[in-house]
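Excluded from the complex is one protein chain; the other protein chains are retained at their positions.
The first chain written gets the first letter, and so on, giving A, B, C, D and E; residue counts start at 1 in each chain.
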């Protein structure tokens, strides 16, 4: 797209256990992201047997738009902190945004 | 992807205040989009202090798949209409769709 | 992004009638996907008049991250099975993932 | 006129009015499920408690006749829709499944009506309600697809027999029967005292839903409206006939007429959407929700009472 | 002191305390909507039942004076905010709209207070409540934008008049009036017996919400706190004056004072956000939720009773 004020950013999507929400958002705040969006989700993965699937607590789906270095940093940080013991899945995409200043 | 009938389109994602839903969907209808998908969301951004955060009304996350010119047009229209006074964040991505006819 | 262990995968997003959830997830399981994430959604498309829109059953939004051949296969299978009689919209995007092994 | 209307029906009218004005009074889905769960359990438990008081006789005959009633109504509806209405085979079959089956919400209003008029009914009625849900749906699928190998009958039957309404009604019946009137006393404030209030909330919501579907008629035309208005009283008469065969009391006959005249808007739509996806789901839903349901609760039930009083052998 | 507090207010304090400790007691939005729906219908129905018992006289005068009261309060609030508070024109207008309008939750606590004290009130009060919601919002928009062509008045009026609270209150009034006391008996366990319990749950939630907004004051300063505390008793006095003009009983005067002293936190914020987006929504909400609401239910209502007893002509 060629709209004047648009710039490339990264969109990091994280799917993880709902009970991590508080911890994860604190982590994101600490890492200096400009914002994030959370939706409730459910799903299936490979670790169902290990899940603390006490029925009512499903997954959350967290989206962060930020610049590439921060995205790299987040990815590494979240991997180190959560991969071993928690259900977590992450992916990264390119996005174009209007006000790049908003997304660090 | 090289599947026969696939074509490039744009995916516009909009995060905004839930109380804008009615107004925003009307706007989208008026601008002639073929469809949209809405999920309830919550999040943090930069304008929390200004938000009418009366607890129960969070954010909505609106997705529109359409062709590039319409995406450009939407982006401009929504920016002009909502950026100044409302909490709104938008980003655009490339997507491939099967039935391009459906997505104008 | 140049992070060491990242690899390209496809993200398939499917929007369809909520009452298809059971059937669709079984189909996905049968087709061998490694996982999927579902959120509740609502929306407008072109077939509203035909919808069994008994108020409370809206849409679901299903995301699957997988490799390109499986994505192609899914796309074809879901199209053949659901396009004719159900409300269904699909799109595909590129994503980068950390642990490619997880996503077939 | 208004004086004879049950006040709970006023809630339906409030919902309908608000819906027509496009006001946003819809309750969250979670509340709708809560309210309907309470209603289903209550209806079942009331029946169960009565069953525990007075043993039922001739149950086998009643069950057989009820299943037959479901089959008969579905076939008649199919013939009318295909013949007079010139609907496609699949659409005729799908609509017939809705009208051969039953609406629990309508039944609940019938139960409230009898309570208000002080007319007793057989405790077995909730069981007949459950029985009437099933044959129409199975037959509807058969009429649409023939004895096709591709129909996943196991899945279809599972969905119908293990659906919310069947299980909650049967579960309630069983609990009421096992616990008896004394055993249920501690839960009576929730399940019995609040019954009519919860039904009022339910009807408010149904009014809003009905209003959403009113628009559907521009598309489906005058035949469907006529069908949706004329079928209830016609089928109610058949129901009274079957009630006479079963030797039901006046109350039982009114409820069976109400069931026969009602159209499913929960179980049948879900089953048809899965098993007969070619059928237009809006057609049946508009008829059942926007015409037949309001007709039955506003006009039908008192009418069926009159008819039952006249027609039943004394 | 505590002995004189209505126990339901303890639920508000529990919520407030839990909220201050950042404990997560918030109820799901669906439950909040269910509870508030029940409260609105109950309030309306109670009024309606009373209306059906004793015909109202002088309704036209009462209506006119109530609308005038709404206009007067909004103008005074605007003048104070703009003059003493030096708020911008749009912010003054938006806050004035909140304080000229009313809070149903506060009214419900007032109703519970009267029931506890055994003080009767005019059945027409829920109608006045509805009437008071509207003029302040319309006037607030006018004050912010002038008679601007760009304001979609149709849309604004639609939103206010067909909002949940107005429709549920009016619908309840109508149902209560049509059904009368006997007609409503079957739904009384849900709508009347549970009223105070549901109000307790509602207040628990309001306490949690109020706590979330407490922080807002660091930003909005001492003037807004003073405004949010002093306006309620001042406006309540005006309410008592109007009650005297209307010839209301002690109970009616207390309720009108409560309404005048209360600030809207549902209808007004929604309308202002749409029609006057330049206004800072947090300003009004913090004042209405974190100060005025607690003030009214903890201190205000008993105070207004004292005032009404002294000031009303005997």
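Everything that follows uses one rule, which is that a residue touches a chain if its C-beta (ideal position, glycine included) is under 8 Å from a C-beta of that chain, and two chains touch if they have at least 3 such contacts.
This is a predicted model, so every value here is computed, not measured.
Visitor: Identify the visible chains that the left-out chain touches across the whole complex.
Guide: Checking the complete complex, the chain left out touches A, D, E.
Visitor: Out of E:31, E:298 or E:311, point to the residue that touches the absent chain in the complete complex.
Guide: E:31
Visitor: So which of D:190, D:214 or D:234 would be touching the chain we can't see?
Guide: Result: among the candidates, D:190 touches the missing chain.
Visitor: Touching the missing chain, which residues of subunit E?
Guide: For subunit E, the residues touching the absent chain are 2, 7-8, 10-11, 14, 17-18, 21-25, 27-31, 34, 112, 115-116, 189, 193-194, 196-198, 200-201.
Visitor: Could I get the residues of subunit D that touch the absent chain, sorted low to high?
Guide: Residues in contact with the chain left out: 28-31, 33-34, 37-38, 162-164, 167-168, 171, 174-175, 178-179, 183-184, 186-191, 193-194.
Visitor: Given the full complex, what residues of subunit A touch the hidden partner chain?
Guide: 17, 19, 23, 49-56, 84-86
The definition used in the following text is that only the chains that are shown with their structure count from here on.
Visitor: Would you mind working out whether subunit B and subunit C touch using mostly the same residue numbers, over half shared, or mostly different ones?
Guide: At the contact between subunit B and subunit C, which are copies of one sequence, the residues are largely different (under half shared).
Visitor: Across the interfaces A-C and B-E, which one involves more C-beta pairs in contact?
Guide: By number of C-beta pairs in contact, A-C is the larger.
Visitor: Could you put a whole-Å number on the gap between the CA centroids of subunit A and subunit D?
Guide: Whole-Å distance between the two chain centres: 47.
Visitor: As a quick test, compute the distance in whole Å between the mean CA positions of subunit B and subunit E.
Guide: 36
Visitor: Mark out which residues of subunit B touch at least two other chains, giving numbers and ranges.
Guide: Residues 39-40, 93-94 of subunit B each touch two or more of the other chains.
Visitor: Can you pull out the residues of subunit E that are in contact with at least two other chains?
Guide: 29 - these are the residues of subunit E that touch more than one other chain.
Visitor: Taking all chains into account, which pairs touch?
Guide: A-B, A-C, B-C, B-E, C-D, D-E
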